[in-house]
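The complex is shown incomplete by one protein chain, all other protein chains being positioned as in the whole.
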Amino acid sequence: MRKLELYFGPQHLGMVGNFSITLNVEGDRIIKAKANPGYLHRGFEKLMEYRTWIQNFPLVCRINVVEPDHMEMIYAMAVEKLAGIEVPERAQYIRTIYLELARIASHLFGLWAYANMLGLDTVAQWAMYHRDLILDLFEELTGARVYHIYIWPGGVRRDFPPGFKEKIIKTLHSIGSCVPDYNDIFFHNKLFYQRAADIGKLNREQVTAMGGVGQVMRATGMKYDIRKIEPYGAYDKVEWNVPVRENGDAYSRIMVVRDEMIESVHMIFKLLDKMPGGKTYTRTPNPFKWNIPAGETYVRCESSRGELGLYMVSDGKDKPYRVHFRTPSYSHGLTILEKVLQNESIADVGNIMISLYVVAPEIDR
Amino acid sequence: MALKLLLTLIIALVTGLFFLGLSRKMIARIQWRYGPPLIQPLIDIIKLLSQKSMTHGGLFNFGLVLSLAGSVILLLFIPLGEWCIMNKSGGLLVIIYLMLLAPFGTALSSGAAANPNASIGISRKLLMALAYEVPLLLILLTLMTYYNTISISGIIVKQQNAGWSLTILPLLLSGIAYILILPAVLGIRPFAIVKAPQEIASGPSVEYSGKFLAFAEIQHAFQTYITIALFVNLFLGGASNPGYFFLKMLVVFVAGILIHTVFPRFRIEQAIKYLWRWPALLALAGLAVVVILDKI
Amino acid sequence: MNHSMKNQLLSLFTEIQIDIKKDNEMIINAAKNAIIGILSFCKSKGYEHLALVSCVDWIEQKKFELVYILSPYPEQEPEFSKKEKTNIILKTRIDREQPEIVSVINIFKNAEPYEREIHELFGINFNGHPRLTPLFLERTYKIPPFRKNFDTREYVKKVFDEIPFIDKKEASK
Partner (left out) sequence: MDRNQISKWIKSPVKMGHKYSLHAVYFCTGCGIIEIPPSITARWDAERFGVIPVATSRQANLFLITGYVSLKTLKAIIRTYEQMAEPKFTVGFGSCPINGGMYWDSYNTIKHLDKYIPVDGWIAGCMPRPEAIFVAVTHLWTLIDREMADGYKRYRKNYKFYRSNQEKLYGKLEWPPLFQKDGAK
């Protein structure tokens, strides 16, 4: 069979961000895949060392464009831990509702990318339409569609506007009412099952060895969810369970994402009912002369793709000394993707990559 | 004669482009959006013809012209309403041969383009052609033995008095088989594997730009027209006047588009496995039924 | 869980200091050559998830500090869902002039891209690493960009602002 070198190039329709995979192909089967990231590298952590703690907030949510909100949350948690700021109860609830809305929007974006790669444009368009409804909610709450800069050290920037709670419930009901349509046309579609079953199969030992997190791990049957292990925000105040599947292939990863979306919607309803009143913001000192005491911390939160960690070191001055983001797509996109693409067919490269939900800006930061 | 020839070409081009515009509009409406105007394919062709395009040598141009010529010649053998220009000379047999000219032409031109995506697209296109040729030949064989004539207008005349061949009992099996392979011949999803933009950057037409892309678009329009016209003539009884004929084609095309929007793509080996399993068996059973009926 | 680990580690390894912060996070400072031993010991004890390999450039003390962060995978429904931290931060200091350390790739396979990145951005040499090829950067820099003495604003002025604009008057000459 003729050997070919094929570029699943940096510029590709339906790929999330610039990320190129060099495939050595024999006929229709991939022999070796080499991922080369770096198209979106801007030295993020270096730039953060030149800006003060507050200046970093608008910067930090621009690391990963698909889901800026968990980046804000992780940075706020780290700053609060180092500076010892206490966040009021109502702010924790608002943050959790805000993060769950962001998770649903990010999963819908993942559904757009995945349905696009399989060729089913109808579901892609619908998912993107429903994501736009959620972006309208964000726009009303924070004034911006995608980069909200809403979570602040010490709480959130502003409280829920009047009538916002009913708007959330109305939007989520309108999205929830379409779930049966999604099921018929996509999730229970026999062709989707044939295209996605036993593709990119990973058992638990491989995933633990290669540092897989999030739905890649949950698709192999382990309940690994940072919201349960190290609860932050108001996640431990509400009853919810972690959706899990068994056989670790692309099909079960997408079904885990689907169950997680539904779980998030129910969680938001419960959180909205239990939300207490009170302040949503504790005063932080004057941002120009705010020196955080020296120390280091590693905080984790569960972004829509897996465990998002931030290791931050401060040496007592007004700028962070060293910042290192542990993003879930890093291990998924580099170690796991190269391993799992071996002897798969070319038609499934995009299929597997988006089922691992690899997002390029997260890898190169 | 020449006027009739020109007229069929123009009608075929207009209906083909109208079908492309209609398909984009219908897909858009199913996906909850407005979609482009119906004449968008015409606007695309005007733009593409006015662009400066890059060619990869003589074979590249020759291949494309060959595939366009293949489709145009096929047009002459398919009766539109009651016109059929090349009526006397062996309708179905010639069609079977000329069917392969278009994929062969694109293979030649994309092979010269030396782009790995194009070569993978070409291997998929020829595999697909191979996959749906098997049941198609069996179906045409069944029709020929049942009507024991090889000219399509002969079949149409027989259908005029005996009713559509889809409704005739012995031909029912091959009718269903033809319906099952129609999406594959049309190249719409779930068999839209050749032009998969997300997997192999739109397959064979990866190196086409400007007027070459316009030719490819026109060839695609002719291809759609030919496939549906063949099906309507063979199984839905053709039509006395072109208006009635166009209406039947519209119904078949709309059904195809509805399938197109709700299915993801097959992989190439899944498509071949499917095409050689169900439609091929049905076509074989249809042939057996007709042969046995002949014997009695 | 971390307290029981502490005295086992203290008994096994010599030059090691461990302190456990109030939210139960264990920070271990160890010598360069004890890293492999500690990592494999922790892995056997259930800390199978290497979250992060990071590097901090302490330019005043002329030291690079390599940080390995480990955390356990919960077996079944995570029972310790209190607000306690469960990870270990293992730190070691290496000299800044010839930065050299052994790669931990044969214990944790997923450390491979982290070490490649640190090699490229800090210039630390990981011996035993199979593939130290460039990962992110397009060109080579005299001082690796993430070191403290590489001033990015200076670099931008020197490289990007020198390239002239293409204005119509001067171009049409």
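Letters A, B and C mark the chains in the order given here, with residues in each chain numbered from 1 onward.
One rule holds for everything that comes next: a contact is a pair of C-beta atoms (placed from the backbone, for glycine too) under 8 Å apart; a residue touches a chain by one contact, two chains touch by 3 or more.
Since we're looking at a predicted model, the values are computed, not measured.
Colleague: Which shown chains does the chain we cannot see touch?
Modeller: A, B, C
Colleague: Hey, which of B:Pro37, B:Gly57 or B:Gly163 is the one touching the hidden chain?
Modeller: Result: among the candidates, B:Pro37 touches the missing chain.
Colleague: List the chain C residues touching the unshown chain?
Modeller: 136-139, 141, 145, 150, 152-153, 155-156, 159-166, 168, 171-172
Colleague: Please identify, in ascending order, the residues of chain B that touch the omitted chain?
Modeller: Listed in rising order, the touching residues are 24, 28, 31-37, 40, 43-44, 46-47, 50-54, 117, 197-198, 201-202, 205-210, 213.
Colleague: Where does chain A touch the missing chain, residue by residue?
Modeller: Touching the missing chain: residues 9-13, 15-18, 38-43, 46-47, 50, 58-59, 62, 65-66, 109, 112, 124-126, 128-129, 131-132, 135, 145-147, 361.
Note that in this section only the chains that are shown with their structure count from here on.
Colleague: Rounded to a whole Å, what is the gap between the Cα centroids of chain A and chain B?
Modeller: 44
Colleague: Got the chain C residues that touch at least 2 other chains?
Modeller: As it turns out, chain C has no residue touching two or more other chains.
Colleague: Would you pick out the residues of chain A that each touch at least 2 other chains?
Modeller: Correct list: empty.
Colleague: Hey, which residues of chain B end up touching chain A in the complex?
Modeller: So the residues of chain B in touch with chain A come to 27, 30-33, 116-117, 119-120, 123, 189-190, 192-193, 196-201, 261-270.
Colleague: Can you list the residues on chain A that touch chain C in the complex?
Modeller: Residues of chain A touching chain C: 36-38, 41, 43, 45-47, 50, 208-211, 213, 217, 222-224, 228-231, 236, 296-298, 300, 307, 309, 311, 313, 321-322, 324, 326, 330-331, 334-335, 364.
Colleague: Spell out the residues on chain C that touch chain A in their complex, using ranges where they run on.
Modeller: For chain C paired with chain A, touching residues are 25, 27, 48-52, 54, 56-57, 67, 69, 71, 73-74, 76-78, 80-81, 83-87, 89, 108-110, 112-114, 134-138, 145-146, 152-153.
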